[in-house]
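Excluded from the complex is one protein chain; the other protein chains are retained at their positions.
Moving on to subunit A:
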Amino acid sequence: MAEVQKDAPIKSVQVEALVVMKIVKHCSTSFPTVATGSIVGMDNNGAIEVTNSFQFPSVDVSSSDSHSDASSLAAAAPRAKANIVYQNEMIRHLKEVNVDANNVGWYTSATMGNFINMSFIENQYHYQKENEKTVALVHDVSRSSQGALSLRAFKLSPEFMTAYKEAKFTTESLRNSKLTYKDIFVELPVNVHNSHLLTSFLHQIPAPPKSAEIPMPASLDDIRRDPVQIPAHPGFESLDLSIDPFLEKTCDLLLDSIESHYTDLNNHQYYQRQLTREQFKITQWQAKRKAENAARLAAKQSPLPEDEWQRLFKLPQEPSRLEGMLNARQVDQYARQVDAFTANITAKMFAVRGNLLPE
């Protein structure tokens, strides 16, 4: 039974409410710097139960260092040597107090879904190569601040893992493995789990009265006619239609992505030009060598080797396509995000219109 469980792939992630709170707290305090931490828990029949988390120690960045350095340092924290030691120490201590002491991955903060980059891939690869059953939790601070909590779990797809292991992202290898930007990550559903005790406590939290003092009813009729107003929950905020800031931000990010895509494109074009030039040279050389050999043959001399070009010419290294793939994935991510968000807004709009339409 246990054997079977071990081999079952991860299907979902279950996060304790406490962990969620801790992650949200950590991420929002360190915003806009990226925050990272480790999560512990256990694998329960294909579902990872995350029961605790701790943050990686923030490195004190000296004042001379710029802000971006702090961000990149934090982003690179999970695979930093010092932090691995710290994490192992921490897990040992946790074991001593009888908490689940299995590392099941790490978490990071993000802004508007801009988490897909090399650093993220490296971190996740670092965990996943050791233990197949690890996930990356991404908490999007900006989106959470809009109302709904945004917590997502990702892991790298097995195909990508093999490709990354070989570090081969040439056009040819990509074509053979049929790896596209869609196949980089596998997203897992996230459930937030509360303990029964907590659930019952939540149910018992009394709703606060609307005003501090409720006027005493003068008579029984009064109570019947005008019952005590219980405040509407969760308020009108959910009807907020302010879509512009979100879209603006996304637009900006999209433009950035397009920029980087162009950079990538230019690199690749440069490579291609270089390649054709080299190839032209090689064919020239070969033709020359062939003519030479023909001449030597006529003069009854032994022909010169014709495969020397491999030694003489060096084809330029094809730039890795990984960046481009990640970029595409990122754009995809943005697009989905906008899609999801506008779907929500559109629904609200329709609701409003339906109300306004004359019957």
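Rule of thumb we're sticking to: a contact is a pair of C-beta atoms (placed from the backbone, for glycine too) under 8 Å apart; a residue touches a chain by one contact, two chains touch by 3 or more; residues count from 1.
The working rule: contacts and distances are computed from a predicted model.
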Chain excluded from display, named as in UniProt, from "Ras and Rab interactor 2", "Eukaryotic translation initiation factor 3 subunit C", "UDP-D-apiose/UDP-D-xylose synthase 2" or "V-type proton ATPase subunit a": "Eukaryotic translation initiation factor 3 subunit C"
Contacting the left-out chain in the complete assembly, out of A:221, A:244 or A:307: A:244
Contact partner of the left-out chain, one of A:97, A:255 or A:298: A:255
Missing-chain contacts mapped onto subunit A: 174-175, 178-181, 244, 247-248, 251-252, 254-255, 258, 261, 265, 321, 324-325, 328, 331-332
